[in-house]
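Of the protein chains in this complex, one is absent; all others appear in place.
This part shows chain A:
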Amino acid sequence: MSDPMDPMAEIRASFFIECEELLEALQDGLNQLEDGGEDTETINVVFRAVHSIKGGAGAFGLEALVRFAHRYETVLDEVRSNRLVPDHEALKLFFQAADHLSDLVRACRDDQPLPEETSAALLDELDKLLGDQTEEEVQPQDFTPLGVSLDLPGLSDLDDAADGSDPIPCWTIHFKPAFELYETGNEPQMLLRNLCALGEAEVSCDIGELPGLLDLKPETPHLAWTIRLTADVDEAEIRAVFEFVEGLCRLDITRDADPAAAPEAAAPAPMPDAAAEPGDPRPATPSPAPEAAPKAGSAGNSSKSVVRVDLERIERLVNLVGELVINQAMLSQSLESAGLSPHSDAMNGLEEFQRLTRDIQDSVMMIRAQPVKSLFQRMSRIVREASAAVGKEVRLITDGENTEVDKTVIERLADPLTHMIRNAVDHGLETAEARKASGKTEEGHVRLTAAHRSGRVVIEVADDGGGIDRQKVLETAVRKGLVPSDAVLSDTEIDNLLFLPGFSTAGKVSNLSGRGVGMDVVKTAIQQLGGRISIASERHRGTTFTISLPLTLAVLDGMVVDVAGETLVLPLNVVVETLSLSSEDVQMLRPGANVVRVRGGFVPIYDLGAMLGYRPVRTDFTGCIVLLISLDDGHRAALVIDGIQDQRQVVIKGLDDSFYRAPGIAAATILGDGQIALILDPADIIAGNGPIRVPDRSLKEKRADHG
């Protein structure tokens, strides 16, 4: 099965990929049904998805899957033909069945033990929907069009005849086609030929009913045939030849009583007579033709034709393209230092080269990009399961499912997102009674959205629950010794306490989200992806967690800057503008806390050199260059640097594997001249070094978190 050369293994693998698509369509369809989609096509799509999974599963002998899909399909067919109107409960069951179907598909794919118990339970539920109708088990039915044995009929028959032990039966078959036989594209010649293949046959055409030429109506059948067949077959096998035309012809099959007739007919076969014109009897089994037919070009019509590629190969390609980018940068640097004219052929060629490199890079990144839809669908399942576990009615609303994100990011987001969704259902949303009491709908809402925003992917998990009880959070933190009891914290700072290791607000640990994994694990996971997470919460209105991630883990448009003799890279997308400071621009709030006036507003100044420990704090900013940056959360900051070198694409080289996670440092890169430069994470730097904020102990706690 794992033989890569085995075409069936290939198809099997592609079947499971198709299953994923079908399951996705199934989910979508069910969601539409739930939203009250009246469209009849929706239920058809749902039905077809299950139907196709069943069909493929049958082909691969996945019986458990066939069994479940069949019953599910039967119920859906009832809905499709308007014999069953699914209520809320039925839809819930359909969702569960869809979830289970995907479990089964995955279990079959990975050769894992099948969840039989759930199958049985769900099948029972499905049966209840069907009411009293008894459903026969599907047997993978064999199609037996021909009972042809693989022996050459002539030879073995003759042998048998010679033995004389068991005379070969002799049959007489009368066959008169009706009009419909021709209408359905059946052809007596073919049937006669197939019959001849069973054994020795003598065919005679009865033209008795054939009218004169004048009266002949070309489309009215007049011919009939009588076939004397000597073959070691039973009547069923002969009938099987006529399976497709049963009811479309008159067919009498009689077994000749007189075995003496056999030798006669078995004599060196007179070819069936010309009326039947069967041509040469072909071998009963097709000989595999070596001249394999050219494949159909029409497959190209398919809008979604797919190639499966080993992920490792893509990784390799991504790495190679990364090297290419570095190489290209080195080349342009050396050409520049060679003092070539910008209009020289070499420089023009280089420009073209640069553009191509960028295109290749984008294309390669696109290979890895996937819509977050699959991830979101997994989350809708989490919501269903979580809400059932805590007994709340919860509705998941998703938006931006087609937002594309790097495949690795999607995979590594699944766990943190699952945790956040569970939290939202378990802790975020109130109980139905509490919701009712505060004038909300009994059904809670969790909103999951994805969008591209300024070169990053922003994913939000929002609930319309009670919001964070900051009083309680603070008390818990104090009790656990995470903050001193006299700490005065802002709302945001209290919210951020949730991310501290060892923090858990749940008064009682439910069996759902209280699994010893806190939001700190979520935060770490997000940070490892180069992302950030933030909280916004409003009492009685709900809580929103916002995750912001880089689009890709491989390249970055960066601004290369000098700080205290070091070369650093800042993500270009955060840089809004660059300013050169004059003395009146800068205002000191207090020692160490300065702001710069930009277009009538004040922006806090961060001295990068000092913050990174390259040099002592500056007191005079006159003449300094600052980068004005804007963060996802709308905060703006002015970073003081010494000079700007360049804007260019840099290949991200992770540091986490070799070093610990340094606050403010996202990764490193290799520049065109072979020099290594650190890539900064501005938001992290600012979060960790707030000169404007009150420097109390809670801040140190947060810094410890980053370290």
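The rule we apply is simple: contacts are C-beta pairs under 8 Å (C-beta built on N, C-alpha and C of every residue); 3 or more make two chains touch, one makes a residue touch a chain; residues count from 1.
One rule holds in what follows: contacts and distances are computed from a predicted model.
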item: Protein that the absent chain corresponds to, by UniProt name, given "ABC transporter ATP-binding protein", "Manganese/zinc/iron transport system permease protein", "Response regulator" or "cysteine desulfurase"; value: "Response regulator"
item: Of A:184, A:341 or A:675, the one touching the omitted chain in the full complex; value: A:184
item: Option touching the unshown chain, where A:71, A:176, A:193 or A:532 are the choices; value: A:193
item: Option touching the unshown chain, where A:14, A:254 or A:438 are the choices; value: A:14
item: Sole contact to the chain not displayed, among A:56, A:531 or A:609; value: A:56
item: For chain A, the residues touching the chain missing from this view; value: 7-8, 10-11, 14-15, 18, 41, 44-45, 47-48, 51-52, 54-56, 58-61, 138, 140-146, 148, 182-187, 189-190, 193-194, 241, 243-244, 248, 282, 284-299, 301-302
